[in-house]
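Every protein chain except one is present and positioned as in the full complex.
Naming follows writing order (A, B and C), and every chain is counted from residue 1.
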Amino acid sequence: MKEISKKNTPKWKSELHDIIYEADTPKGKIFDILLIITIIISIVLVMLESVESIDKKYHDLLNISEWVITILFTIEYFARIICIKKPSTYIFSFYGIIDFLATIPKYVSIFLVGSHALVALRALRLLRVFRILKLARYLGASIGLMTALKASRIKISVFLFSVIVLTIILGTIMYLVEGPANGFTSIPRSMYWAIVTLTTVGYGDIAPHTPFGQFIASLVMILGYGIIAVPTGIVTAEITRVDQKKSAINTQHCSNCSADNHLDTSKYCHKCGEKLKNE
Amino acid sequence: MKEISKKNTPKWKSELHDIIYEADTPKGKIFDILLIITIIISIVLVMLESVESIDKKYHDLLNISEWVITILFTIEYFARIICIKKPSTYIFSFYGIIDFLATIPKYVSIFLVGSHALVALRALRLLRVFRILKLARYLGASIGLMTALKASRIKISVFLFSVIVLTIILGTIMYLVEGPANGFTSIPRSMYWAIVTLTTVGYGDIAPHTPFGQFIASLVMILGYGIIAVPTGIVTAEITRVDQKKSAINTQHCSNCSADNHLDTSKYCHKCGEKLKNE
Amino acid sequence: MKEISKKNTPKWKSELHDIIYEADTPKGKIFDILLIITIIISIVLVMLESVESIDKKYHDLLNISEWVITILFTIEYFARIICIKKPSTYIFSFYGIIDFLATIPKYVSIFLVGSHALVALRALRLLRVFRILKLARYLGASIGLMTALKASRIKISVFLFSVIVLTIILGTIMYLVEGPANGFTSIPRSMYWAIVTLTTVGYGDIAPHTPFGQFIASLVMILGYGIIAVPTGIVTAEITRVDQKKSAINTQHCSNCSADNHLDTSKYCHKCGEKLKNE
Partner (left out) sequence: MKEISKKNTPKWKSELHDIIYEADTPKGKIFDILLIITIIISIVLVMLESVESIDKKYHDLLNISEWVITILFTIEYFARIICIKKPSTYIFSFYGIIDFLATIPKYVSIFLVGSHALVALRALRLLRVFRILKLARYLGASIGLMTALKASRIKISVFLFSVIVLTIILGTIMYLVEGPANGFTSIPRSMYWAIVTLTTVGYGDIAPHTPFGQFIASLVMILGYGIIAVPTGIVTAEITRVDQKKSAINTQHCSNCSADNHLDTSKYCHKCGEKLKNE
């Protein structure tokens, strides 16, 4: 099917397609590696530019480098559109949108030169970091992890919902107990404190000062300490299950003695020596 | 049985009951969704009111909105009492009490206008956040989680008790080592520090200053790091077991002796030897 | 054997023994509950005394209460020695020593009135909190937890040793990178920082200021985040194993068809209906 469709397109297009979209061919591999390096350089450039002292010294160099990378990304973007049969499948795909959002801000910054507006545009430019998400494409090993996380999706949602409800309750209680004088100036701010405490982050920018507030805070901490066990338990149970499915011991029974617990590699029953049928 | 009881009550009552108490009918679903939205709006209003700058600007709007919601909640509260056969089962149920506590504070605030008293009353008003707990009703998925947590109840109690004992001992030791000069002004305050440290929250509002105090604190942290494994281990083991039971042991009952807990692979009842029907 | 030994001792002694050492008899239960309450009161008194404002107001009341409890503990201590056949088994037992250390400091404080010495003696008095450890006696449920923790003893030791080595290395690196100017005044202090960071406590009393120091600190945090998984994994695996040993499915095989996975309560084979032999 795929072979046929390739015959209808010009040879250079199908070759370009192989380089850009395929990761198994030698040329495709080189392209992917170069792309990843370019993305990393691009991210480092944005990071360096955000450091004031570096930006002052090397502003022009950074600007030119960013323009070079932006143009390379533009070429890549159009190449992806040209060599694919149905461009819309790429353009409106998750990575198509990310590629677009990673390329456009630099161009927009030419026409709009207002200093204030530029700051806002830089916000969009920084979204270029999302490009690195592309790397996830090349990592197949994450599937097992994803399966486990997806399977525990509902349980984790219930857990997160409980945490939110808890945060609202704890936030309001602490707002009333400690009050604006001790830094708990509003319920949302108290809720922020509750999350900082429940998750055991504990910045210390807001901390209870009254003995009763400290007592409640202690309860919140022990609670947070305890409930951290819940998502861990959910994910662990799920990963264990996913692993066990793949595991070495299969479910077949010996035709002679009905014994089970045979290894995938077993050829004879470990109980009676009968030849196993999966041979 | 339920059908018969409905025939004795007026039709509008049974219809109202279906809307309010049932979640499966189309009208019941709409009611529940509207109720949840109203509860969320109500919580957001209380939150916004607690932010001083917003309260100053929109005090009247917020006050009127809260009155509207309070009246809606009041109507709902009485509707729930009217349409149920035995109102006492609702009024003294967990949600009945929460519904009452979520509605009454606004009314009480009319008759008592003393500014100081009002602050105290607002405390009660804020309990309205408990209303959101109602949402838990609609989440059946939490049962599996609850079973696991209930099963590990005793082990977690033993663990929590050990943590409290540890906190008292560590609190007194640090009170003696660091002393009031370094912020450990009393044993309860030192215990607060011990909990902040053991749970790895670490605000930094109280921190050891003497080298020996820092040495003990280091031991406490490693201890806390280690014992976080205990609740996690307990809950994980329990969730794994609950999951395994679900997968290995099915819910069928023997037609002869009504014994349950049969394995999915069982063909004969393990109690009486009767052939099971799922064959 | 025990019955015979009781006949040789006077009746009141054996009765006292039953009350003090036995927890199953009604009188023994009442004694234990009263003892626990007295211990808790004693701990609360020590706590309150450590709070300066409370100590100033109620110093005499607290002092008298403590004397009453100290005398009660003394009576109990001698009662324990008298009613036991071999007093040395109690005196030199873990709880015997704790009981002695919990009682003696108050008496010593009479003869030595030097203010400085008193502070040191109070240190010993505070060890009275160890009395609460007695409570552990009455909790049988902790055995399962203890078994799991004991079984993972060696693995946890290896883990803790690795953490200590890591702390020394990280502490010296950060001492060199950040230096005394940024709060890392010595290697031990840097090690304290390393533990505060690795255990995710994060007081913030010492924090890296140089970009390179913050980079290393980031690596340390991710490391700490990762290695918290190790003790959790060890303890969880052990608790799961302890649970599975106790679990409902035993290891016997049917004498007729060799099927396994029978429940402990099974009387007939779930595969072929043959009566199981463990009846």
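FYI, a contact is a pair of C-beta atoms (placed from the backbone, for glycine too) under 8 Å apart; a residue touches a chain by one contact, two chains touch by 3 or more.
Because the structure is predicted, anything quoted here is derived from the model rather than measured.
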item: Of C:L16, C:I84 or C:A217, the one touching the omitted chain in the full complex; value: C:A217
item: Listed residues B:G96, B:G171, B:P188 or B:G202, member touching the removed chain; value: B:G202
item: Sole contact to the chain not displayed, among C:I33, C:I71, C:V108 or C:V165; value: C:V165
item: Where the missing chain touches chain C, by residue; value: 154-155, 157-159, 161-162, 165, 168-169, 172-173, 175-176, 180, 185-188, 191, 197, 200-204, 207, 211, 214-215, 217-218, 221-222, 224-226, 228-230, 232-234, 236-237, 240-241
item: Positions on chain A contacted by the hidden chain, ascending; value: 43, 46-47, 50-52, 122-123, 126-127, 129-130, 132-133, 135-136, 139, 141-142, 144-145, 148-149, 156, 160, 163, 188-189, 191-192, 195-196, 198-205, 228, 231-232, 234-236, 238-240, 243, 247-249, 261-263, 265-275
item: Touch list for chain B against the chain that is not drawn; value: 200-204, 232, 236
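As a working rule, only the chains that are shown with their structure count from here on.
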item: Chain pair with the greatest number of C-beta contact pairs; value: B-C
item: Most centrally placed chain - per-chain CA mean versus overall CA mean; value: B
item: Chain centre separation (chain A, chain C; CA means) in Å; value: 41
item: Shared interface positions of chain C, touching two or more other chains; value: 200-204, 232, 236, 271
